[in-house]
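Missing here is one protein chain; the remaining ones are kept as they sit in the complex.
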Amino acid sequence: MIEARVQTARFDAGAAMDALAGTGAGAVASFIGIVRADGDIAYPDRRVTALELEQYPAMTEAALRGLAQTATARFALSGAIVIHRIGRLEAGEPIVLAAAAAPHRAHALDACAFLIDRLKTGAPFWKKQHFADGSAKWVEAKDSDEARAAGWQ
Amino acid sequence: MIEARVQTARFDAGAAMDALAGTGAGAVASFIGIVRADGDIAYPDRRVTALELEQYPAMTEAALRGLAQTATARFALSGAIVIHRIGRLEAGEPIVLAAAAAPHRAHALDACAFLIDRLKTGAPFWKKQHFADGSAKWVEAKDSDEARAAGWQ
Amino acid sequence: MKIVYFAWVREQIGCDAETAPDGVSTVAEMLVMLRARGGGHAAALADESRLRFALDQLMVKSDAKLGHAQELAIFPPVTGG
Partner (left out) sequence: MKIVYFAWVREQIGCDAETAPDGVSTVAEMLVMLRARGGGHAAALADESRLRFALDQLMVKSDAKLGHAQELAIFPPVTGG
């Protein structure tokens, strides 16, 4: 079972985990990313009030689906779900869900980390931060994210 | 925020993740363990219909709470939740939830793996398998679980 | 001191809890005393490598001193999660 979605609405993490639990798995691991008010380490004194998530619409769902398929083959998953939100998201709101189901826990946990690490460097989304003082700034990609994603080669 | 519970009822994984998302975290990772019908690798031809989960009541909640506190200190978590079910659980039912919230994803993912690895070797629960043919057998502890838990030293 | 048993140790001994004999100083000595009762005790407690112990709800090795502990638990390696 593979599900890959891009949407503006909130997602139901509990329903996603229930669906994965129903695939005959022994283990379901999930990750949720959330908008942090202290988002940009380059600007510690500016509070983030919201993020604006831009996507490359023709590419995103295929990229997420390809990622879920790669994870399924690599970790022998019984299911994988990736949901990414777009549009304006306030501080505290969930951005992304990555979840994996497998017979045993090591594969489920590893697949979940793989999904989110690879999504961060391979799926065409961009975040613009809106600060409390009215200013805005595009988030810079992190070298540490590239390193984590490359670690899965 | 720390929550450690032992209960017979099903747990609400979505509510647990929502609670952790509300701790100011940027990342929430969770793990759910499920009763597998093909549970015992020593008996591949016997289908498991249910597990019976026994506990040491005076010790379990303190053990789970201690585990959550250790994880919170080690990974600088903003929240940790561990819920373990007891009693008779049919194949496909969830057994355990371990979830962690942290500012960044690496700590949330690592803490989640830490919680479930340590729980498997340090919390006083025992599983008895009930097979489709009416027989029953206590699950044997796995050396691989000891090795994973020891890996967190 | 109270002794409590769990899982197959409990089943083989046929008893959830019992009062410990007096004058015993370590977990290992307690095992020797209990095995001497024969029957289920002897069978369940025969192989120390298959047993784990807790004193007042804290995991200990078999060389642990009983001291003033209120409760000794004897059980198989745990298999939860």
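Chains: A, B and C, in written order; residue numbering restarts at 1 for each.
Going forward, a contact is a pair of C-beta atoms (placed from the backbone, for glycine too) under 8 Å apart; a residue touches a chain by one contact, two chains touch by 3 or more.
Worth saying up front: this structure is predicted, and the values here are computed from it rather than measured.
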item: Contact set of the excluded chain (shown chains only); value: A
item: Hidden-chain contact residue, picked from the options A:Ala62, A:Ala76, A:Ala132 or A:Ala150; value: A:Ala62
item: Candidate in contact with the missing chain, chosen from A:Ile81, A:Ile95 or A:Ala108; value: A:Ile95
item: Touch with the omitted chain, as defined above, among A:Arg36, A:His84 or A:His130; value: A:His84
item: Contact footprint on chain A, counting only the chain that is left out; value: 33, 53-56, 58-59, 62-63, 84, 95-96, 116, 119-128, 138-141
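Note that in this section only the chains that are shown with their structure count from here on.
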item: Chain at maximum distance from chain C, centres defined as averaged CA atoms; value: A
item: Length of the line joining the C-alpha centres of chain A and chain C, rounded to whole Å; value: 48
item: Residues of chain C whose C-beta touches two or more other chains; value: none
item: Multi-partner residues of chain B (each touching 2 or more other chains); value: 33, 116
